[in-house]
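Structure record follows, encoded as structure tokens.
Only a single protein chain was left out; the remaining protein chains are all shown in position.
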Amino acid sequence: MAYVSAPAEPPFRLSMLIYDRRYRSLTFQVIVFILVMAVAWWLVDNTITNLSAMGKDFNFGFLFQRAGYDIPQTLIPYTANDTHFRAAVIGLLNTLLVSILGCIAATVLGVAVGVARLSNNWLFARLMTVYVEIFRNMPLLLWILIIYAIFTEVLPPPNAYRGDDPAASMILFDSVALTNRYTSIPTLAMTNDPGSLDLGARVTINWATISFIVAILGGLYVRRLIGNWAQSIQNATGSRPTTWWMSLAVMTIPSIILIFFFGLHLVPPELKGFNFTGGINVQNSLVALWLALTLYTGAFIAEIVRAGILAVSKGQSEAAFALGMRPKRTMNLVILPQALRVIVPPLISQYLNLMKNSSLAIAVGYMDLRGTLGGTTLNQTGRELESMVLMMATYLVLSLIISAGMNIFNSRVKLKER
Amino acid sequence: MNKSLFLGTVAAVTLTAGMGMADTLAEVKARGELNCGVNTGLAGFAAPDASGNWTGFDVAICKAVAAAVLGDPAKVKYVPTTGQTRFTALASGEVDVLARNSTWTFSRDTDLKLDFVGVNYFDGQGFMVSKDLGVTSAKELDGATVCIQTGTTTELNLADFFQANNMSYQPVNIDSNAEGEQQYMAGACDAYTTDASGLAATRAAFADPENHIILPEIISKEPLGPAVRHGDSNWGDIVRWTLYALIAAEEYGITSKNLEELAKSSQNPEVQRLLGTTDDLGAMIGLDKEWARRAIAASGNYGEIFAANIGEQTPIGLARGLNAQWTQGGLQYAMPFR
Partner (left out) sequence: MSDTHAQTVSFVRETMIEASPPPEKQAGAVKWLRENLFSGPVNTALTLLAILAIWFLINHFWNWVAHSVWNANSLNECRQIIRDTWGEGSTGACWAVIRERWNQYTFGFYPMDLYWRPTMSFGLLFVALAPVLFSESRKIRRIVLAVAAVVTLASMIQLNAPTPWLIFAAIVLIGGLIISERNNSWLLVFSLLYPFLGVWWLWGGSLWGPIMVIVGPVLGYIAWKLLGRISPILASVGMIGVTLFWWLALAGRAARDAENILSLAITPVNSDRFGGFLLSTTIGIAAIAISLPLGIVLALARRSDMFLVKSLAVMFIEFIRGVPLITLLFVASLLLNYFLPPGTNFDIILRVIIMVTIFAAAYMAEVIRGGLAALPKGQYEAADALGLDYWKAQRLIILPQALKISIPGIVSTFIGMFKDTTLVTFVGLYDPLKSMSDAVRASTAWKGIYWEPYIFVGAIFFIICFGMSRYSMYLERRLQRDHR
């Protein structure tokens, strides 16, 4: 029964910190930690020294002083008498507005172009290739500047709509006016205004809006109930009742009733004084930025979509056909789920890029987060450090939220490999 | 290897960077070059030509200071700054003097930690509109679209003006004067507002200046002047008195042409003091005797600089107005050299 005892642990020596693999990584990490801390301390110390040398301090009190400047386009009410904080929030909302609009439009465009590039129509596919290559290989800033310049130089000023024989005329049944300042679109008005819900901070939501949202959500819910009912009948009897007209009815009828109830109608813009009034004037800076972001990001998305579809091997669709699946179901059940797994992660990083690229609003004077907090506020108050820190933190949080969404998606669609 | 170049360059640059923010004069002398913050391009005030030579009214101040301190008006490094970056550039030590038509205001002087050393141009904010708009007064601009440069005092004045007169407007934010011109010319805004001098400069460059008018209302006081960092009074004195030397030179009739002659022959004691023929005023601010003589020689006296860059003979065509000598009914008044 002689068994070999485990060799005794060699006594710890200082040189093991370097030579022993078990300790070496620890040593290395400690050194890195000390170095990083030293650099961080050095930076903070410098900042404190510099701030005190300039007689400045680090506080965010300036956010609650009067801003004093105007912002052309705001989603919630704002005047020059509001605080810098509110101006920053306006900027953030504007950033989100152009980003969300851009993401939606770029996705639609990108998917369409991506599919079109795979089309067997020779001419159309080539044309789409030209579009993709041109937009991908030139700076975004160039597109923003060019599109904005086209708006400014080609569209007529509001003045051109004046007089008995105007040089320009409104389009879409005299309801939309394209000018070189803004696109004036009709606004919604109600004859029976139910009043608004006050959310505080002068942000209000009209009760009519709320009731429409409720109506649509309710419609969706009822539609699902109808679907379940049809399914249970199908399970029991084998034949599925026709339900599309029921779904259509529950989706539309409540909204139509609400439209009549509130007396909802469109008020077209009118030229009064210098400008169109009565409608909603969407500033060209927003439209140009949105278009440029859409066209630019759309080109990238098109490539992603194309690659995603090509990545699904042909055998998959052949197998589905062999099983007797119809082309539509093949697309929905076999091709798309696999293509999406390839498409979505880079797609979301394109969304991220679009959100960050929206900071190029500076080129057209669109007042986004960088324009208010990181632009005018920073400049009028001289609080570079605080403004920049706050602005970068906001962008960082937005990005992290988007990438967290991506991670959740990734883990849900991940192939379960063993 | 590339990385070590990177580190090496950083190290080398950090090394060569001058230390000690407090003594700007010594720093400038050691560097042999004056860092002067100027506009990125405003015709008449500061603009580079095709080969990168800077000229203009503000640029002349830089040249005068460089001539006074370093003895050579060419030893200036022009740092183009935008409305957004200018004060930080000064505060951080990137530039020694900021000569970029900046308005002297209370909060800038105190809160932003700048020292304005004087006023080289008394200005005010105005509006330019196209003639066929039929507007004759800024009070008629209710509901108009106004082009406005962001990051300037004019932005705040504009908001105040419309609020005080109970009028509304739509701002179009622009980043540079070039952009403002483009927007205004295309009719994307009804009115363009900035300092009246800037409006005149812009209008002068139009193909059809006669079709545009500058409205009579001046809605704010815009004293434009060079600024230095807070906390180095000696350097502030040098820039201040260089500016006064230029103004005083015009008052006493010293021009770049008769400078040498007057230095020898003038019997006026103040001229003698200014040109360093008698007292040694330069020593009191850490310079030599002939500092003012060189400053004036750089591009002439205040009147000459004005006439050459923005005066009535130039395309900008500004009248002296408030900027005439106090003896002529203007506000330019140099403190006595004694």
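The chains carry the letters A and B, assigned in the order they are written, with residues numbered from 1 in each.
As a working rule, a contact is a pair of C-beta atoms (placed from the backbone, for glycine too) under 8 Å apart; a residue touches a chain by one contact, two chains touch by 3 or more.
Please read these numbers as outputs of a predicted model, since none were measured by experiment.
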Sole residue of A:67, A:113, A:140 or A:348 that reaches the chain not shown, by the stated touch rule: A:140
Candidate in contact with the missing chain, chosen from B:133, B:205, B:307 or B:324: B:205
Residue among A:119, A:192, A:232 or A:252 touching the omitted chain: A:119
Touching residue (missing chain; options A:203, A:392 or A:408): A:392
Chain not shown, touching residues in subunit B: 1-21, 40-41, 43, 47-52, 77-82, 85, 88-89, 92-94, 176, 178-179, 181-182, 185, 205, 207, 315
Hidden partner interface residues of subunit A, rising order: 15, 18, 25, 28-29, 32-33, 36, 43, 46-47, 49-51, 53, 116, 119-124, 127, 133-134, 136-142, 145-146, 149, 153, 352, 356-357, 359-360, 362-363, 370, 374, 378, 384-385, 388, 391-392, 395-396, 398-400, 403
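Convention: only the chains that are shown with their structure count from here on.
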Subunit A and subunit B: spacing of chain centres that average the CA atoms, whole Å: 43
Touching residues on subunit A, where the partner in the complex is subunit B: 53-56, 68-72, 80-81, 149, 152-153, 157, 159, 180-181, 272-275, 277, 281, 283-285, 362-363, 365-367, 371, 375-376, 378-382, 384
Of subunit B, residues touching subunit A in the complex: 21, 83-84, 87-88, 91, 108, 111-113, 141-145, 150-151, 155-156, 158-160, 163, 169-175, 179, 182-183, 186-190, 230-231
